[in-house]
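Excerpt of the complex: some chains, original placement.
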Amino acid sequence: MAKLKQSNKTSSGFWVTEEAPISSDNPVATPSAPAPDILRCAYMELVVTDLAASRNFYVDVLGLIVTAEDEEAIYLRSMEEFIHHNLVLRKGPVAAVAVFSYRVRTPEDLDKAVAFYTELGCDVRRDENGFVKGIGDSVRVVDPLGFPYEFFYDVEHVERLAWRYDLYTPGALVRLDHFNQVTPDVPRATKFMQDLGFRVTEDIQDEEGTVYAAWMRRKPTVHDTAMTGGDGPRMHHVAFSTHEKHNILAICDKLGALRLSDRIERGPGRHGVSNAFYLYILDPDGHRVEIYTQDYYTGDPDNPVVTWDVHDNQRRDWWGNPVVPSWYTEASRVLDLDGELQPIVARTDDSELAVTIGADGFSYTREGDDVKGFKLGETL
Amino acid sequence: MAKLKQSNKTSSGFWVTEEAPISSDNPVATPSAPAPDILRCAYMELVVTDLAASRNFYVDVLGLIVTAEDEEAIYLRSMEEFIHHNLVLRKGPVAAVAVFSYRVRTPEDLDKAVAFYTELGCDVRRDENGFVKGIGDSVRVVDPLGFPYEFFYDVEHVERLAWRYDLYTPGALVRLDHFNQVTPDVPRATKFMQDLGFRVTEDIQDEEGTVYAAWMRRKPTVHDTAMTGGDGPRMHHVAFSTHEKHNILAICDKLGALRLSDRIERGPGRHGVSNAFYLYILDPDGHRVEIYTQDYYTGDPDNPVVTWDVHDNQRRDWWGNPVVPSWYTEASRVLDLDGELQPIVARTDDSELAVTIGADGFSYTREGDDVKGFKLGETL
Amino acid sequence: MAKLKQSNKTSSGFWVTEEAPISSDNPVATPSAPAPDILRCAYMELVVTDLAASRNFYVDVLGLIVTAEDEEAIYLRSMEEFIHHNLVLRKGPVAAVAVFSYRVRTPEDLDKAVAFYTELGCDVRRDENGFVKGIGDSVRVVDPLGFPYEFFYDVEHVERLAWRYDLYTPGALVRLDHFNQVTPDVPRATKFMQDLGFRVTEDIQDEEGTVYAAWMRRKPTVHDTAMTGGDGPRMHHVAFSTHEKHNILAICDKLGALRLSDRIERGPGRHGVSNAFYLYILDPDGHRVEIYTQDYYTGDPDNPVVTWDVHDNQRRDWWGNPVVPSWYTEASRVLDLDGELQPIVARTDDSELAVTIGADGFSYTREGDDVKGFKLGETL
């Protein structure tokens, strides 16, 4: 990815460069058909094994609003959303992700999506009536990286409940912020997402140029999705945002009060990457949900790309608090368009877990500092 | 503007409709030349009469970062900004606004800006070296409404200090959020801004269709600028955002500690329009600055337009706290491209102050409620 | 009260002195019997005219917990309380305060209370079984200032719900903080409270020595009660505390969402006196409730008394925001022990409203500053 020089290292310890096309040893071919104009990540369809348990988690604990529900599925939205849903929980035999769904700018962008993915030889399906409630004409594909996506423009509007403070809980979720995907070859995946029109905002690399993760966006936040290196295709997490940091702390407090603190996997903390305040929790099927607030505006075309050294102990937690191993290793399976589990391809590049935690790991708080502290990877 | 029906009234008391072209009795002709692609409001150039006093206010009190300064001007930016500045303070004989500056997507958009405004018969000037430090090739115009604008793409990058928490104050300003302009004929102004590519997000009307104010955006927040009805062209305020609400309270606390509480004009409070938390303060020349946090995402093309009844007592303050008269009547003068004060045109439509406060005013907290409370306009 | 010199004026504009016995032109005789050892303000018994409306306000809107209720009364407590209740709502024909109730340190302090008030010739009544649910042996009196008080030690313990974050609302009330009483002669009242063992923490005076209000405490916060100058005896407000400032803002937001913003009388704001963050709201009968957070520790015996100049525009709101006239003039009637309204005695000293707001008023933001701003009393 970008070439790092001392001259573009910031006073905060990371580097900034101009975005450039990512090079990949094993690229997906760039289609000649133009990419659809994607607005934003819009919703995730999750397959859950116990609909009542999942409803309790997302509605009673997290406070998402039920737009619609039946015996097979629950359609949920956050407080500031005006489209039908941000999350679909669908009952199924195996916990997995059915689709990552993006909204596009116009109905015509669906034709573009069909052409783009058809040229790549992907499984492409279109349903004028939509695949789920509340959404009309839609295209679903499995992309060359093995992930199931949906694209749609037509959607039922529902009331944006942003002003309904009588319905807010102390930990109210206000927006769907982003997805995070696990894939073995991060440069390959990132280059493909650039072809699809995504812009890279941050990444994690080492001195040899191994890329461990990359963040990319359509809407002008740090990301609509991120590509995290690991065996994949898998779904690492789906993230909702709150207004303020205390809202995230309130979710932790409530999980404690409900004696569900073992649903807190990692955090709360401040990310280095994205500068956001975060928490990772696990739903009843182990699907990981991030609660997230306060990243920064990235909408200028020359927005600087931020690159972190994989050995920088503050890259994933600005306070240097350790990343638990499960956060690196566990993720949700994804389905193909027939609802079958997609096969997993192993990562062959170095793993971030291995190079930063445990016997082989090495991290620093202050680069060049010989003194090793209790928070460094190798002492965990 | 949009036609309001009972069916599109929300449970929060305002209406939502689809955006439509604004009709105006006295429209500015739509140019045949395409509009430049504007990214976002980027900075304001303020003329101040005492540079040291203004520096104290913006740097020592509000904590903006000095990118550059000399005897004539100070270039300031907020914590999350990576372009050279968000605010220029320039020494001058009369307090005024020299320019509202927008960043455009590409260098070629400057050519479009020249063509667009030239077709309208405006004063259009271009300087390849820029009109201020840190910014290259720029176009300045006086638009048909009498406001001075700048458009630029080329800008010097500076370090984004978002991660430099050692530099944050309790009331740290993180982004320039928007401008607010005073103009006599709001539909005329709004229609012109739509021609320039802006999208309307909210407005205030009465039953007769008089429009008192309208909010419009390029970046996907509630606004990059708003048009407020009144004698104009004048500048109502420039707004910076903080991360959280307590940051705004901290600014009030600090102004109290410095015995500058008379710089607080209105608030803090929660807006009805925009749903943001706000504070209005006055700089040493009386230029109004809003501190603002937590509006909502508006980037979808079918984002619902929110319309408020001018008599709804919660439209400008969700808590029904009164708007002080000065907030309606006072505003900063603007300059032409030679630095002369632009003449003022009086508003002939009803004034929001008159219809909501004082002997002629009428407001409600609950529509249809006969009971008048101590917070209604006529009792103030 | 204390003599103010330039040498004890602080950098914040108020004075600090040592507490001294208050002198009064018309003192209540100091009893020879020792005063009971009062722990803290414990609860208020409010007479309300519509029990269902009051339940809606205190339970559904404010989130107080119902310990017990029947057709005549509702017993409420805040999240951190372990005694049976902090507030009793009792149905009655006229809205009023039935009693200000204090908890004492030992059962024997009830005997002291009987002796203390009997010596003063007060109406003193004792009920071994208590006057309300949840509380045992109690003494009720009408004091020489005309206020009805209760003293008790014996009380039913209930579960302290401090850790039950699943029950918290965004504006959760955690403690009863203080009472505030209206009385014509503040020095007389304050001197009497000193005899009862209270310690003065802050007051408001003018240059002539007129005392407009005084704050006094048993527990080591700024107050368990305050004496506010005005026609009395009346109850100015009862105050509950929240953990943080955003909790108070959330109450405002919720009142807006419920279209009850006309229940917000004053604030939110930062007090000068007490340094606390505050909000005043009105219940369905017009009883005033303060929501309050973050005053300071006062438990040392030589805690400095803070004195504010009545003309200091930041004394009641540190941000200089105006006090609405109703806040000075309106208050709740109080009952005698037979449930009859206590007669009102008019204040003859200057009123704070008159000397600070309106034609005769004068306030300053910066002492000695000739410049008058839009926030000064006379311009309102």
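A, B and C are the chain letters, set down in written order, and residue numbers restart from 1 in every chain.
To be clear about the criterion, contacts are C-beta pairs under 8 Å (C-beta built on N, C-alpha and C of every residue); 3 or more make two chains touch, one makes a residue touch a chain.
This one's a predicted model, so the numbers in the text were calculated from it and none came from an experiment.
Of the identical chains in this model, 3 are shown in place, and the full complex in the file is built from 4 copies.
What we mean here is this: only the chains that are shown with their structure count from here on.
Same-residue interface: subunit B and subunit C share over half of the residue numbers found at their contact. Taking CA atoms, the transformation carrying subunit A onto subunit B includes a rotation by 180°, reported to the nearest 5. Centroid analysis (C-alpha atoms only) places A farthest from subunit C.
A straight line joining the Cα centres of subunit A and subunit C is 51 Å long.
Separating the CA-averaged centres of subunit A and subunit B is a span of 34 Å.
If you average the Cα atoms of subunit B and of subunit C, the two centres end up 42 Å apart.
In subunit B, 12, 244-245, 272, 318 are the positions where the chain touches two or more neighbouring chains simultaneously. Contact residues of subunit C toward subunit A in the complex are 163-170, 172, 244, 246, 250, 253-254, 256-258. Here subunit B touches subunit A in the complex through residues 10-12, 14, 16, 39-40, 80, 82-83, 103, 105-106, 157, 159-160, 162-164, 174-175, 219-220, 243-245, 272, 275, 294, 296-297, 299-304, 318, going by the rule given at the top. The part of subunit B that touches subunit C in the complex is made up of residues 12-13, 244-246, 249, 252-253, 255-257, 259-262, 264-265, 268, 270, 272, 277, 313-314, 318-321, 324, 326, 365-366, 373-376.
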